[in-house]
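Note that one protein chain is taken out, while the other chains of the complex remain in position.
Labels run A and B following the written order; every chain starts at residue 1.
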Amino acid sequence: MTETPLTHAARATPPSVARKIKGLSDRAIAWIFVGPTIFLLLAINIFPLIWTINLSFTNFRANRPGREVDYVGLRNYERILNDSDIWLNMQATAHFLFWTILLQVLIGFTLAYLINKKFKGNDLWTTIIVLPMMLSPAVVGNFWKFLYQPQIGLFNYIVAFFTGKDPSSFEMLGSVQLAPWSIVIVDTWMWTPFVMLICLAGLRSIPDYIYEAAEIDRASKLRQFFTITIPMVLPFLMLAVLFRGIENFKMFDLVVQLTGGGPGSTTELTSINLKREAFEKWRTGYASAYAIILFVTVFGLASIYVKALNKVKER
Amino acid sequence: MSSFSATAPSARSKWFAGTLVILYALITMIPLAWIMLTGFKSPADAISYPPKVFFEPTLEGYVNLFTTRTRQTDDFLAANPPQTWYEEIVRQYDMVIAGPSKFGERFLNSVIIGFGSTFLSIFLGTLAAYAFSRFKIPLADDLLFFILSTRMMPPIAVAIPIFLMYRQLGLSDTHLGMILLYTAVNISLAVWLLKGFIDEIPREYEEAALIDGYTRFQAFYKVVLPQAATGIASTAIFCLIFAWNEYAFAVLLTSGTAQTAPPFIPTIIGVGGLDWPAVAAGATIFLLPVMIFTVALRKHLLRGITFGAVRK
Partner (left out) sequence: MSQFIQGLLRLKRGPWEMVATLLIALGVFMLMQPFVMWGFTYSFITTLIGTVMFIIVSHFRE
């Protein structure tokens, strides 16, 4: 086992102390303490996962329990990976991912940079900015639906006020062109504070003396920004991007409440599509294969995330 | 900071930064403020054009949220004059209150499931975190990664087998089922965060206690637990907020008895479509506790949302 920041604190108790401990041995206590957690995760996460893998090779349908179940080999995977509709859903997800991450990084970093100027009352305003992120995505999606109403919604009114357009001339949720952007706007509103907080932590981790040294070397402010600030914040930014990437790849609650995947399937992100296959069309076997594809993707990204996390922790 | 520093921002740039940040904060607050205002509007004011900022406040939305109402004949209404202020609000539409709505129940479900799963995940999580922090556990890194990765799983992907499993065990739409499920999701966060907090407590404290003749258990709850109290409290709030906000599992696995508020609020129907003031009132009541907790948590926010990676 290599020494990483995860384990370095877990060195064994020194033998001089260990000999004097009364009661159960450390090893027994360790298993008593970790056991229940591992058991729960095995029962509610790993066992279902194995079951899903098994189901993904069958044509099982959960709404017809009596029907005979056949093993179909890799056919489910073959069908999904050659389905151009699912490919389109993936592209809708990609549009959502790309724009939300880009906007959140730009706005989030700018905000963090400004807050790091330590103006008076910055703590209070930071807390206010952070609020949207902590709310229930389903409820947020639901009330943004109200703001997006073409006739009566506040969003349309404000846009109309500034552009002079008729507020009933465009439907954020109803039009094929605008709907993908409506979900980008809400997600950006909700999650920019997350990127901002992580960037802020990155900025605050840069020691002052580096800038002071650069100042002595007469490096310009712009140069300092590109040679000190950006490289030092980059690991933190990577962390934020990966985390938002994973979260938005599985995005469900917010978008389901906002658009329900529509109009047509323009905002049908993969999780919504999967929910339709599994719980509306009841193609359980097929949906299981789909779930495994999403799961492996997320798991792969998560391993990179943990690597990035350890890198930040070393700082 | 020293009185003279080459790196300190000038007064002008501070003022500029402050203005921009405050402007952004005010803009992001508009949707939240709007939903809270809508809760105090009458249905007609809520859907008027142009949107009304100034209006006569009414508690209609809140009354509609908590009650079910039926239309009555004029004779009945004349024979039974309204007794209470909320009865009076309903009377302007020739209706009477027929009974409480399901919102109270759903809200209570959110509370029960939220607190139940938080308690369980903190209990199990503290034990596991202590073990990971203090003992040499074989394959500790792999176990920790495994624990974290369970949190990353797409809920819909996990929901398929859980749905089948719960149907077999009779756990679907029960409080116990939801508590166990949310505990399983939250425990990863709890272990990771608490391990960080416990790592920061110097082990010398316990070792001194052990030499004094304490058993491991005594050292754990008499020395470590009090030291970790702040960390445990903030972890608990994070778990609570997650369980409170969760929607995907709730909408797929519950339909009645154990349904929580998030899947319920968007379905509050009034006359001719969604009853927006009632929906807004429900959202306000539901979101307010989270906002208060967020303010309380602000020092630990980063730690919580990055699984303890970023300390400050």
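We take it that a contact is a pair of C-beta atoms (placed from the backbone, for glycine too) under 8 Å apart; a residue touches a chain by one contact, two chains touch by 3 or more.
In this text, all values refer to a predicted model and were calculated from it rather than measured experimentally.
Enquirer: Among A:W31, A:F47, A:Y77 or A:Y113, which one is in touch with the chain left out?
Expert: Going through A:W31, A:F47, A:Y77 or A:Y113 one by one, A:Y77 is the residue touching the chain not shown.
Enquirer: Would you mind spotting which of A:F39, A:Y71 or A:W87 touches the chain that isn't drawn?
Expert: Within the whole complex, the residue contacting the unshown chain is A:W87.
Enquirer: For subunit A, which residues lie in contact with the unshown chain of the complex?
Expert: 2-3, 77, 81-82, 84, 87, 90-91, 93-94, 97, 293, 296-297, 299-301, 303-304, 307
Note that in this section only the chains that are shown with their structure count from here on.
Enquirer: Measuring centre to centre with CA averages, how many angstrom lie between subunit A and subunit B?
Expert: Between these chains, centre-to-centre, one finds 18 Å.
Enquirer: Help me check something: in the complex, which residues belonging to subunit B touch subunit A?
Expert: Going by the criterion above, the answer is residues 5-7, 9, 13-15, 17-18, 20-22, 24-25, 28-32, 34-35, 38, 46-51, 124-125, 127-128, 130-137, 139-141, 143-150, 152-165, 180-181, 183-184, 187-188, 191, 199, 203, 207, 210-211, 213-217, 241, 244-248, 251-252, 262-263, 265-266, 276, 279-280, 283, 286-287, 290-291, 293-295, 298, 301-302, 305-307, 309-310, 312.
Enquirer: Which part of subunit A faces subunit B closely enough to touch in the complex?
Expert: The contact residues of subunit A facing subunit B are 1, 4, 6-7, 9-14, 17, 20-24, 26-27, 29-30, 32-34, 36-38, 40-41, 43-49, 51-52, 55, 62, 107, 111, 114-115, 117-123, 125-139, 142-144, 146-147, 149, 151-154, 157, 167, 189, 194, 197-198, 201, 204, 208, 211-212, 215, 236, 239, 243, 246, 249-250, 252-253, 257, 271, 274-275, 278-279, 284, 287-288, 291-292, 294-295, 298-299, 301-303, 305-306, 309, 312-313.
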